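The other protein chains are all here in position, but one chain of the complex has been omitted.
Chain nomenclature is as follows: A and B, assigned in order of appearance, with residue numbering initiated at 1 for each chain independently.
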Amino acid sequence: MSESVCVPIAPLEEILERYPREEASLIQVLQDVHRAYNYLPCDVLVKVSESLGVPLAKVFSVSTFYKAFSLTPQGKVIVKVCTGTACHIRGATQLIDEVRRLLDIAPGETTPDMGFTLKTVNCVGACAMAPVLIVGEKVHGNTKPAKVAKVLGVEEKHHAH
Amino acid sequence: MRIDSRERFGAAVREALAGREGHKMEILVCCGTGCLANGSQKVAEAFAEEVEKRGLKAGVGLFTKKTGCHGFCERGPLVVLQPSGVLYTKVEPRHVPDILDKTVAKGELIPRLLYKDPATKKPVEKYEEIPFYKNQTRVAMRNIGKIDPADLGDALAHGAYAGLAKALFEMTPEQVIAEVESSGLRGRGGAGFVTARKWKAARKAAGERKFVLCNGDEGDPGAFKDRSIMEGDPHSVLEGMVIGAYAVGAHEGYIYVRDEYPLAVVHLTLAMAQAREAGLLGRDILGTGFDFDIRISRGGGAFVCGESSALMRSIEGKTGEPRQKYVHATERGLFDCPTVLNNVETWADVGAIIQNGGAWFAAMGTEKSKGTKAFSLVGKVKNTGLIELPMGTTLRHIIYDIGGGILGDRPFKAVQTGGPSGGCLPESHLDDPVDYEKLTEAGSMMGSGGMIVMDDRTCMVDVARYFLRFLVEESCGKCVPCREGLKQMLAIYDDLVAGRGRPGDIERIERLSAGMRLGSLCELGKSAPNPVLSTLRYFRDEYLAHIERKACPAGICRDLTAYEILESCEGCGVCLKACPAEAITGEKKALHVIHQGKCISCGACYEVCPTDAIRFFPKAELAEAAAAGRGGAS
Partner (left out) sequence: MITLTINGKTVRAREGSPLLEAIRAAGVEIPTLCHHEALEPWGGCRLCLVDVTRPEWKGWAKMVVSCMYPAEEGLIVQTHTERVVETRKVVLDLLLARCPETPLIQKLAREHGIEKSSYPPNPEPTDCILCGLCTRVCDHIGVFAISSVNRGAGREIAPPFHEAPPDCIGCLACAEVCPTSCIPYETSDAKRTIWNKTFEMVRCPTCGKAHITTAQAGFYAGRNGVPRSYFETCDACKRREMAHTFSKLSAGAGGVR
């Protein structure tokens, strides 16, 4: 692979022990890999292809089909703004604007210091608490734009005039 | 203890009940997602700590437990005290000592923690008296909020697996199917297919290896009933699936849980382990010789995997591309074997139906839509949360009597049902009874049960665009009408909300909609035009305003809307603080001003102004005003 970042292989080997070595295990393996490495590194995918006996092209197809997976390293903290209908009605757009303003990244992007990745997700099922912001594993309901800086743990930023 | 006979089952239930006799009082802390997001974990911990400190467990027989979602998420964190039935809302850790010292010890209520009925303005003591709960009939959600989902004993004490015991000890598979048929149960995931018919076809199908699957994908944004069932009462799902497997002759099952629900995976896994140990799942269930076990398959973040053939492909480790199926999954489904796929709620209903009889279920509901249905009532409604009601309840009853009416008492505009495959219904349909046929007739559909209430500050063109944006991301891309059609439809809507609408746009939308409806491979593409067509049907005026006058009557489309502060402004400065673009200036107690050049038309100021001193108007008028030499500073 042209990406020549070396990743430790031990986590992958431990993951492969958990599932039967067949195509049906692919998505579960990829999820565990994603959790362990914070993304799907290419050489890990090659090893997954060999271990499960699934052609590399199919592994790549599955890796790019599902939104849960990123093929590039993500930030330490994943910030997810729910864009489900209830959240949309209750101001998800304002939340995204605010996160963009504070972190200077658009949905799908990662801050240069690899601190944060911003993502939009299609409904996490906490609709009664709309709008919902998820920072790491923690779910924040009824989030107002004014609270976002505190929730993210970043300094309030002001536009330069 | 492994349950391997009828007697042992009875004994296990008696033991579970006896174990609870020592519970003179129970404190139920809701740890469903909504309450958790509001800090109920800390409340539960505070209770555990304080109860320990006061030695109340041994002394008074006080037990605290963490339950699944009560449904009244708007008022969380929720705490219920049994047996008194007192419901406390918005409970914080600092309230806990008082609750223990006053309510538990002396029966004294704490009024500020009680729910206040907006009509009478009086606090309501017991949760059963609150309209939100009083008007519900909980079948699928019968135990959620009452049991600790991590405790099989608690579930058994509340009737879990009684239906399974009856099915395995007293009924043949054919009798089980007959009972489900007499209940009139139809799929609760959206399509509403008659469940018994599906089971019959799978039972008849040739093949040794058969599967029963649970669709826990719940992709409809705004719906979270399946999440609550899987998290709050996983045993109800397991019980239903074992009964179904017995009925069709399957020995393997999968529960497909979407990636966004990790807690559901945890609770289901734990429940399965406990059920296996007790002989309620796995080999030789209840000692009857029937084998059936379940695996969990997690989704990867794809709405299309709620479609049955895509879901099966996903379990097989492939991309979630639906298959054109002219052969039903009941004949050739997962791994080409006969397969029954049902929704979480459907499975949760099965146990209760077997236990109470099909006639009991069929006594509720309408002629063609029997039983009860879970809904997630969300959006601009006062009491958001999860409810379960008999089919046939009217939208008005749901939104006003149970939901408490529109947030802020603003005018009702529409209620969206059925997710991205559904439609928006206006005021004229508020008295429609909710059932499969009626909703479809009106241009929407039942879907998963999401009900999103919208007020006058909702632009219906924007709503249709919202659903198109959602679907464009979720389309698998296999067929031309959906992949290319959604892209082009969204482009038309992007133009509409930006003021670039042209005459003929409505006709173009209608033509493309017909092509997508008839030409798409699966229901995602076929039903994608529903939000578009229903908003066109009931809110055509709004479309015409966008096209002909470049105006957004609801004041939502940012490119078409401008805001200005009226002279009645009292200078409180709330808008200035709320503005994310720093476009408002003003001195304390003096008239504030919006600088149009900086304003991004987000409406934040309008939402927070306490004196209604801000108005919105079509942006086009700014140019006119500038020309006339008036208007705000820029």
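Definition applied: contacts are C-beta pairs under 8 Å (C-beta built on N, C-alpha and C of every residue); 3 or more make two chains touch, one makes a residue touch a chain.
Just so we're clear, the structure is a prediction, and the values are computed from it rather than from any experiment.
Just so you know, the chain we are not showing touches A, B across the whole complex. When the missing chain is restored to the complex, the residue among B:Q488, B:S568 or B:T611 that touches it is B:Q488. Among the residues B:L407, B:L521 or B:L622, only B:L521 touches the chain that is left out of the figure. The set of chain B residues touching the chain not shown comprises 302, 304, 319, 324, 326, 472-481, 483-488, 491, 508, 511-512, 514-516, 518-521.
Interface with the hidden chain, as seen from chain A, comprises residues 1-3, 42, 45, 55-61, 64-65.
Note that only the chains that are shown with their structure count from here on.
Residues 22-28, 30-31, 52, 54, 58, 61-62, 65-69, 83-90, 93-94, 97-98, 101, 121-130, 132, 139-142, 145-146, 158-159 of chain A are the ones that touch chain B when the two sit in their complex. The residues of chain B lying in touch with chain A in their complex are 33-34, 36-38, 73-74, 218-224, 226-227, 259-261, 297-303, 314-320, 376, 378-380, 384-386, 416, 419, 450, 452, 454, 458, 466-467, 470, 473-474, 476, 577-578, 580, 582, 600, 602, 604.
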